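Now for subunit A:
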Amino acid sequence: MIQLSFNHLIYLVEAARWTILLSVIAFVGGAIVGLPIALMRVSKSAALRGIAWGYIQLIQGTPLLIVLFLSYFGLGILGYKLDPLVAAGLSFTFYAAAFLGEIWRGCIEAVPKTQWEASDCLGLNLFQQYAYVILPQALRIAIPPTVGFMVQIVKNTSLASVIGFVELARAGQIVNNSTFEPFAIFTAVAAIYFVLCYPLSVAARTLERRAHAGRS
Partner candidate 1 sequence: MPAALEQANESVVSVKDVIKEFGPLRVLDGVGLEVERGQTVAIVGRSGSGKSTLLRCIAGLETVQGGSITVCGHPVGRPGSAARAQLRRDVGMVFQSYNLFPHLNVERNITLALTLVKKESKGEAKRRAAEVLAMVGLTDKIASYPEQLSGGQQQRVAIARSLALQPQVMLFDEVTSALDPELTAEVLGVMENLAHQGMTMISVTHEMGFARRVADVVVFMHQGKVWETGPTAEVFANPRTAEFKQFVGSEL
Partner candidate 2 sequence: MSYKFDFEFLAERWPDFVAGAWLTIQLTVLSIALGFLVGTLCALARVYGGPVLRRLAGGYVEIIRNTPLLIQIFIVYFGLSSLGLKLSAEVSAVLALTINMGAYTTEIMRAGIESIQRTQLEAADCLGLTRLQTILHVVLLPAMERVYPSLGSQGVLLMLASSITSQISAEELTATANLVQSDTYRSFEVYVIVAVVYLALSALYRLGFWAIGLILFERRRRLGTPL
């Protein structure tokens, strides 16, 4: 019979706070690194484009789990203490930056060429063109897919459990080790993830629809 106690559920919900924290770190870190990656991808310099492209191919062609292990053990090689939070934060930053960079590149390229030409004619320099003309427009296009990608981030933070970071998935394993009710526990864990992710999915879809309606 299901013997999942109220205390266990509280423990899981509390662990979900770490899932949210990891997600925020991943998103902020991914955004900070991802924007330069996106700008490099559309740069005039072939070298910058190539580096950004290579980075994206590398991350998108490797399992996130392996990136996590590499960060974790790589930190050790560099002489740092093996800290799961640091390793997870780094890995998710690398990971999110590659995907956000690729998503945002598409959004920047979706801004009509004429906007570049028009702002060029006004005498704006490259920085001004990006800051005042291109990025504000790209931002609007970028919001729906970015929100959609947040769902991937939240779900993928579950992998931090593998290097011993106690977030929601790891908390589920810990509870399971004492109660041996895997079906009930992992279903509860899945339900909590669902509560975190589903609103984001719905928001992404709604924003997407609204953007389409606005454009046509």
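By our rule, a residue touches a chain if its C-beta (ideal position, glycine included) is under 8 Å from a C-beta of that chain, and two chains touch if they have at least 3 such contacts; residues count from 1.
A word on the picks: all candidates are chains of the complex that A comes from, given by their letters.
From a predicted model like this one, the values you see are computed outputs, not experimental measurements.
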Of the candidates 1 or 2, report the single one touching subunit A in this complex. 2
Subunit A residues touching candidate 2 - in the complex, by the definition given at the top: 58, 60-67, 69-70, 73-74, 76-79, 151, 155-156, 158-159, 161-162, 169, 172-173, 176, 180-183, 186-187, 189-190, 193-194, 197-198, 201
